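The other protein chains are all here in position, but one chain of the complex has been omitted.
Here is subunit A:
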Amino acid sequence: MTTVLSRRSMPAKRAWAQVSLYVVLIALALIIVLPLAWMLITSFKTDADAVRAPYSLPDPVSIEAYQTLLTSGQQPIFLWLWNSFAAATVQTVLILVTASMGAYALARLEFPGKKIVFGAIISTLLVPPVVFLIPNYLIVQNLGWLDTIWAITVPGAASAFGIFFLRQFFVGLPPEIEEAARIDGAGDIRIFLQVLIPLARPALATLAVLAFLGNWNDFLWPVYVLLSPENLTLQPGLNQLQGAYSTHFAIVMAGAVIASVPVLILFGIAQRQIVESVAGSAVKG
């Protein structure tokens, strides 16, 4: 009796469930997309238009805001864009090189002190970054790195997560792969460079994406260690821009567009890898 009933009502019930599911998901998607769309639309307005009609389409479509930014000496946003890109790239390379070498030793080589070294690295994963803030500021200051790209790339390259993540990957590889190379007379360096690194490419790509995004979006540290306008990255720069043009919606939104379009494009191209690698690193970790 019950099975007959449920079978009859199933298609209609299911269709309703499907429709309401899509309604909820689309509503959520709109909540996410509309503020971003509004940022983009506002950036193509004139100042007067942005104030007069905050939620209509630009009339006329204007690139005034971008022109103002392009010629601004105090807020050189394209220089900030370059600084952000350079810093994120330098730090990503530093992390990939140091973490892959270190993780290889910790995963595939036997040596005294291995457990202590690994334990020490892992134990710092849960330490809140604020603990390092003030001492690192003084260290960077003494190295003469304040207000330089080194301040925002080198200290943050000591990535315990990078070691943890790559070691995890290297440990999972069967020992046979390097034993074959060893029989062929390959040394540790050749095994590392020619056998393990090529195999680790997906893990390295994941770590690269996470490192790049992390550095690109860092806010607290660059706010305090970068000082002159021409040395800022986009995140602290945008904060300054808002201070300088607080009543000029269009200009600040154009700044936000410039700061977000590169990462959104990167995300659009590699979204599957990014989403899956972020989820994977969390679920496996």
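Definition applied: a residue touches a chain if its C-beta (ideal position, glycine included) is under 8 Å from a C-beta of that chain, and two chains touch if they have at least 3 such contacts; residues count from 1.
Just so it is clear, contacts and distances are computed from a predicted model.
Chemist: Which of "ABC-2 type transport system ATP-binding protein", "U32 family peptidase", "Carbohydrate ABC transporter membrane protein 1, CUT1 family" or "MIP18 family-like domain-containing protein" is the UniProt protein name of the chain not shown?
Modeler: "Carbohydrate ABC transporter membrane protein 1, CUT1 family"
Chemist: Looking at A:67, A:124 or A:194, which makes contact with the chain not pictured?
Modeler: Considering the complete complex, A:124 is the one touching the chain left out.
Chemist: Since one chain has been left out of the picture, which residues of subunit A touch it in the full complex?
Modeler: Subunit A touches the missing chain through residues 18, 21-22, 24-25, 28-29, 31-33, 35-36, 38-39, 42, 51, 54-55, 94, 97-99, 101-102, 104-106, 109-112, 114, 117, 120-121, 124, 126-139, 154-158, 160, 163, 172, 174-176, 179, 182, 188, 192, 213, 216-220, 223-224, 234-239, 241-242, 249, 252-253, 255-256, 259-260, 263-264, 266-268, 271-272, 274-276, 278-280, 282-285.
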